[in-house]
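Structure provided below as structure tokens; questions to follow.
The complex appears here without one of its protein chains, the remainder shown in place.
Here is chain A:
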């Protein structure tokens, strides 16, 4: 068995999970809401990128720079969508029982999924440009430049978020609200605006993951956010929900577990399922 290959695949998949898991964890940390529509924001991001690509494919051309531009546009669009979702669906229920908000989140998830299904049709779409290029061989494992680039983008985004939350004024406000929203209000923090901003950042990260998934795997469809939403939730829980560095760690652990789980259980004669290994873990 090629262990290095399994580690590399695990890290790559884990970095996708991490981008989505961060949003889950951030939102939970601040308003104690399990935003089940978060996986669908990842899907919205993929479709936003797809739209930008279809409209402006000629102007942008292919290549890596185009991907970055598309990603930034899609991140802004998805972030805006997340803010809208918070404003329309969650803010009116801020003082309602926790369960009402949870059910609203499930409803929002359906609304996003089938909204996209109506707008783009239920058949899967294929990204007009892919990022299949050279392969790098490390010992007996192989990794594509695209995989390396995407993992790097993910790491940069995560580091940026970490800095933002730890060192900036707005990050300090987020951390304060997660401890005591009422006290923050009394201290003159604009709680609504900070929560809005949290949704923007979390959704934008999910949107970035969506665009990367679209460009790398090629296929996007309106239900693509469901499974990854569950996995990101699992990752966030493994890392201690509400804890950002924990979410990243949880996502990487999950990616590695899945990567190793498949061949190991196959070798031991068990019909394997990577999701079985992640959901039973």
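The definition used in the following text is that a residue touches a chain if its C-beta (ideal position, glycine included) is under 8 Å from a C-beta of that chain, and two chains touch if they have at least 3 such contacts; residues count from 1.
We adopt the following convention: contacts and distances are computed from a predicted model.
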Hidden chain of the complex, named as in its UniProt record, picked from "Lysine 2,3-aminomutase", "Branched-chain amino acid ABC transporter substrate-binding protein", "N-methylhydantoinase B" or "Carbon-monoxide dehydrogenase medium subunit": "Branched-chain amino acid ABC transporter substrate-binding protein"
Sole contact to the chain not displayed, among A:80, A:218 or A:240: A:218
Residue in contact with the excluded chain [from A:40, A:86 or A:258]: A:258
Hidden-chain contact residue, picked from the options A:6, A:201 or A:252: A:6
Chain A residues touching the omitted chain (full complex): 1-2, 5-6, 9, 12-13, 16, 114, 117, 121-124, 126, 130, 132, 142, 144, 213, 217-219, 221, 223-224, 226-228, 258-259, 261-263, 266, 271-275
